[in-house]
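Some chains have been omitted; the remaining ones sit where they do in the full complex.
Order as written gives the chain letters A and B; numbering starts at 1 within each chain.
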Amino acid sequence: MTSAPPRPRQVTVIGDSDPPAATVQAAERVGAMLARLGLTLVTGGLGGVMEAASRGARSAGGLVVGILPSHRLEDANPWCTVVVPTGLGHARNALTVLAADLVIALGGGAGTLSEICFAWIHGRPILLLEGYGGWSDRLGGAPLDHRGTSRLQVCRSLEELEHVLAETLRGRAG
Amino acid sequence: MTSAPPRPRQVTVIGDSDPPAATVQAAERVGAMLARLGLTLVTGGLGGVMEAASRGARSAGGLVVGILPSHRLEDANPWCTVVVPTGLGHARNALTVLAADLVIALGGGAGTLSEICFAWIHGRPILLLEGYGGWSDRLGGAPLDHRGTSRLQVCRSLEELEHVLAETLRGRAG
C-alpha cells in the first residue's frame, strides 16, 4: 500500500461507572449509533457507562478502545477491541478525551467533570446528552471559562445527538 | 539523627494564571498566611494566582513548591524554593492537589475546576475563598457527587479561611 486509508473518527463516551438502568440503556444505544456511523468508540475501559457503550458498539460491529487507569490489560471490560492500560490512576482522565475527535457525556460525577474540563482545555467538541442527571445536566451548556476553543452543546435526545454528531464531525473531516 | 522531625503540612493554592488585580492581592495574602502558620505552599509553579501566592509565602520566609506542566526547571516562577517539572502538560493538574494536605481555591476556570475534581476524588479537603468569581464561586459549596470523602467548604473572608484552615489541619496532624 502506498498511501494510508483515512483514520476513522474517534468519539469518547464518558459517564459514571455505576449509573442507573436508564443511563446504561442510553449508553448502549449511543455505542451502537457510533458503530453504525463507522466511528471508533473510546472509553475509560471500565464498567457502567463505559461498558454499556462498549457493548453497544462492539455488538454492532464497531471498533472499541478502552483507556484504563490501571496497568493491567485484564482490567478492561470484555467489549474492548483495543486495551490501553496507563497505570496513571485518575490522571488517565486527561487521556481519554485527548483520544477524541468529539466527546459525548451522559450524567457523571467528579471524574466525568474532570474529563469535560480536559476536553474543554484541549478544544475537543463536547456533546452533553440531557436527561441523565449529574454534571452533563448541571453544566447546562454554559461555557466552562473564557476560552472559546471548544463547543459545549446540549442534546435533548438521541436523535438530536446523532444529528449534531454528524454536523460536528463533518467540520473536522480527517 | 535517629528519628525524623515531622513533615510540615502542605497546602496547594489553585486559581487562574491571568486573574484580576484583587485576586492577585488576595493570593499573595494567602501565601503569606500559610508561611506564617509554618505550612508549605504548593502551586502549579506558573503565573497569576500561583506566582502571587508564591511571592507572598516566600517573602514571609515560607517554603514554596512549584509543580510544572513543562519539563523545564526554568519555567517556574522565581519564588519557588523547589521546582518539580512534570512534562505531563495539563495532566499535571492531577498532581498539584495530590501534594496537598488541604487545597485552597480562588476564582478559577476549567484548569482549576479539574484540580478541584481531583482533590475531591482523592479526598483532600477543599476551601473555596469566596468573592473572586470563577468556579470557586460557581460551585457554592455544593458536593461534586455522591462521594462523601472530601469536604468542600466556602470561606467568606481571609479571616474565616485562616480559622477553617487551622481547624481542618488540626484534624490531620501528621
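The rule we apply is simple: contacts are C-beta pairs under 8 Å (C-beta built on N, C-alpha and C of every residue); 3 or more make two chains touch, one makes a residue touch a chain.
All figures in this text were calculated on a predicted structure; none of them were measured in a lab.
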Copy count of the single sequence across the entire complex, 2 present: 4
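Here is the rule we go by: only the chains that are shown with their structure count from here on.
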Could you grab the centroid distance between chain A and chain B? Build each centroid from C-alpha atoms only and quote it in angstrom. 30
Chain A to chain B touching residues, read off their complex: 88-91, 93-95, 109-111, 113-114, 117-118, 120-122, 134, 144-147
